[in-house]
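Of the protein chains in this complex, one is absent; all others appear in place.
Up next, chain A:
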Amino acid sequence: MDDDEEHKDGGAAAPSVIDRYYTRWYRADMKGKPCEDHCILQHSNRICVITLAETHPLLEKGRTISNIDYQISNGCSRLNNKVSGKSKRGGQFLTEFAPLCRITCTDETQFTIYSCIRGRLLEVNENILERPALLQEKPSTDGYIAVILPKFEESKSITENLLSRDDFEKLVAGRDAAQAMGVTQQS
């Protein structure tokens, strides 16, 4: 019902495909790095799409991406990932803190994007290699990082360590309030 409302005024920012079929989960301050928030979109069929949360520093205005590297170590590139058959044989198995890629900006800052959940890597987004700007223009859709298939028996438990959308929004609101305080104290 609300979907239709949203559609009628036409101005809604989020594509509703995500609202309809996916649940948003978040990992805030990844590995203790402030604001490096990840967003995990879980489809009702348990497949997860790893994306940058809107609050990730990479999406701040003025940042330009210079390089995206799926080669996470000398021996391992996510680009070599191949799955075959219905059972997705051969995909790399990832744990929560497995790096997916490293992203470097023109200002020399570098960010690592992590898997956030346990599961089999199905694919990484090669489109962002050709057009890094996609990551910043459409972080929650065309600028996704990777697709992961959790084990069937873990499809519920993988989200236990993640924040729900409500919890994440509360956390961000708290963060903004703390920042506002800091600003007033300085001035």
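Going forward, a residue touches a chain if its C-beta (ideal position, glycine included) is under 8 Å from a C-beta of that chain, and two chains touch if they have at least 3 such contacts; residues count from 1.
As a working rule, contacts and distances are computed from a predicted model.
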Name the absent chain by its UniProt protein name; which of "tRNA pseudouridine(55) synthase", "EKC/KEOPS complex subunit CGI121", "Rab5-like protein ypt51" or "18S rRNA (Guanine(1575)-N(7))-methyltransferase" is it?
"tRNA pseudouridine(55) synthase"
Of the listed residues A:L134, A:I158 or A:V172, which contacts the missing chain in the full complex?
A:L134
Check each of A:Y70, A:F111 or A:Y144 against the chain that is not shown and name the one that touches it.
A:Y144
Which chain A residues touch the hidden chain?
1-4, 7-8, 10-12, 15-17, 19-21, 23, 43-47, 49, 83-86, 88, 122-123, 125, 127, 134, 138, 141-142, 144, 147, 149, 164
